[in-house]
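The complex appears here minus one protein chain, its other protein chains still in place.
Chain IDs A and B follow the sequence of writing; residue 1 opens each chain.
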Amino acid sequence: MLAAAFSRPEIDYHAFAPEIVLVGALLLILVVDLLFEDRARWATSTLAGLGLLGALVPILTLAVDGGDRSMFGGAYVVDNFALVLKALFLIGGYLTVLISTDYIGEGDYYEGEYYFMLLSSLLGMLVIASARDLISIFIALETLSIPAYLLAGWRKRDLKGNEASLKYYLLGVFASGVMLYGMSLIFGVTHSTVLTVIGERLAGGGASVPIVTVGILFVIIGFAFKVSAVPFHAWAPDTYEGAPTPITAYLSVASKAAGFVALLSLVFIAFEGRSDVWQPLFWVLSALTMTVGNVIALRQTNVIRLLAYSSVAQAGYMLAPFAVAGHTGVNQAVESVVTYLLVYLAMNIGAFAVVMAVARKTRSGELSSFGGLFEYAPGLTVLTSIFFFALAGIPPLGGWYAKLVIFRTLLDQPTVWSVVLAVLVGVNSAIGLYYYASVARETWMRPVPDEDRTPISVPSSLAAAIGLCAIATLAIGVVPQIVARFAHLAPFGS
Amino acid sequence: MNVPEWWYLVLSAVLFSLGALGLLIRRNPLVMFMCVELMLNAVNLTFVTFSRSLNDIGGQVVVFFVLVVAAAEVTVGLGIIVSILRRKPGTTADDLSLLKG
Partner (left out) sequence: MSDFLQAYLTVAVFGGTAGLLIAGVLGLGRLIRPSRPNPDKLTTYESGVDPVGSGFSQSQVRYYIFALLFVLFDVEAVFIFPWAVGLETYSYFGLVEMGIFVFILVLGLVYAWRKGVLRWV
């Protein structure tokens, strides 16, 4: 019986090319690392960077080619949404490699494995952008999370690093357990794991209402952990502080983006018909996340922790469009979340990169160590201000456009709830401005601690990453059409 | 002789809650791992039950993947634990408070 049922699945190798290139690159890194050991350690970071850029090539050809490609009965779809986000993940990964090169090279920790893990995690992200099936979403999520648990604890002789890793791990697996249980309930009621089919069956009614509600609730709570939404954010600040800084940047941007991508496809394809269940939930999550994240960020004296709470708060802004998507329509919500993710990628990695550059000299992440930065590193000071004011949403830096899009989505078809949420976003942006500006004030106006004015030497790859992020942040702020165009492409193909 | 389907579902719900509660309450990292396993296997039970009752092989395929992922997760988790215990024998999750949220 089984024998007769098998027919060779159609595999579109062009659609899979980005993943195949990435797998090739990461296996090559593993082999090079094993064969040449210490002699070729430097080559691994170059290989990782080349592999990521190489994977971008098929994405470009796919984009030029156009058209949606669907495989395995709709379980794996390469449409514009997937392509835009895959490009985002690859660029984020490339920037992470750039800022890691010297940080990891100078530490006494393994190098080959680091890039191997980083690329494996990115592979999971590439898959999650295309995954339109409960199983493939789950597998992709684990592929991206499991290496991330290890990367968070990369400084394995440092107890802080171990703790960061363990906390991230325990809450991460708890979240996947909860999510998986929700998925099992949804599978039970809808008899399918393919998102489009689930969407039709849920919208069609007839499914057991309480079980569906519990299932959707569990899945969303599972992802709320991944995107560090309050009250499921407890791991984020600790993990961000204990992990190596490049990995913190990676987790706060790429890993969070992956959580949002999976949420977008789950909520807007599979659960679309049940907006009565998820809309209030997202409203509460979004309001709590931005408020709590911002209020706690106010009290931080360590820049890394400040950025950690700021990234929690930013997740709150990104959750806001979900809370109104039932009224405004899916496309607009997807567009605004994707816009925010694209802008956030440039400004947040940039912010972490300048913090790393300064920490090369000061060996500290304390806010006071940034005092008087302007006196000995004027260039870095200007860049710090650019990234932090961009995060605050000051025009003409990139962040304002992202915020504008969120407001536009919230106020497009105003209801009481969406207006209240928009007011909350406004109030929180004002709070955010205060602590982002406090970093800038420290660099411009405060005295230099212990009068050490030796200039900072920024290695070329880190400088390249900062430069790329700064150009992107400024360009998006001045000509927002760049991002708008890509985000407009994004909504799901048929 | 047939066990009604909902018995399995109730059992898996109970197992899942036990695992989740245990993870939140217990403080020994190893016991917390076991609770994670309990949760994942409760999910497996649900999938297999639905798969049987719906006559859909898909549920059992999910179980395959969940099993493998669970093994990978446990390996990584035990690795992390071993590296912590090497530095600090007898650690509980409460002792890990260098970084207080």
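Criterion: a residue touches a chain if its C-beta (ideal position, glycine included) is under 8 Å from a C-beta of that chain, and two chains touch if they have at least 3 such contacts.
Since the structure is predicted, the reported quantities are computational estimates derived from the model, not experimental observations.
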| item | value |
| --- | --- |
| Touch partners, limited to displayed chains, of the chain removed from view | A, B |
| Residues of chain B (touch criterion as defined above) contacting the omitted chain | 1-3, 64, 67-68, 71-72, 74-75, 78-79, 82, 86 |
| On chain A, residues whose C-beta touches the chain left out of the figure | 2-3, 6, 8, 27, 30-31, 34 |
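To be clear about the criterion, only the chains that are shown with their structure count from here on.
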| item | value |
| --- | --- |
| Whole-Å gap between the CA centroids of chain A and chain B | 26 |
| Contact footprint of chain B on chain A as seen in their complex | 134-135, 138-139, 142, 146, 149-150, 153, 156-157, 159-160, 162-167, 169-170, 173-174, 176-178, 180-181, 183-185, 187-188, 191-193, 234, 237-238, 241-242 |
| In the complex with chain A, residue positions of chain B that touch it | 9, 16, 19-20, 23, 29, 32, 36, 39-40, 42-43, 46-47, 49-50, 54, 56, 58-59, 61-62, 65-66, 69, 72-73, 76-77, 79-81, 83-84, 87-88, 93, 96, 98-101 |
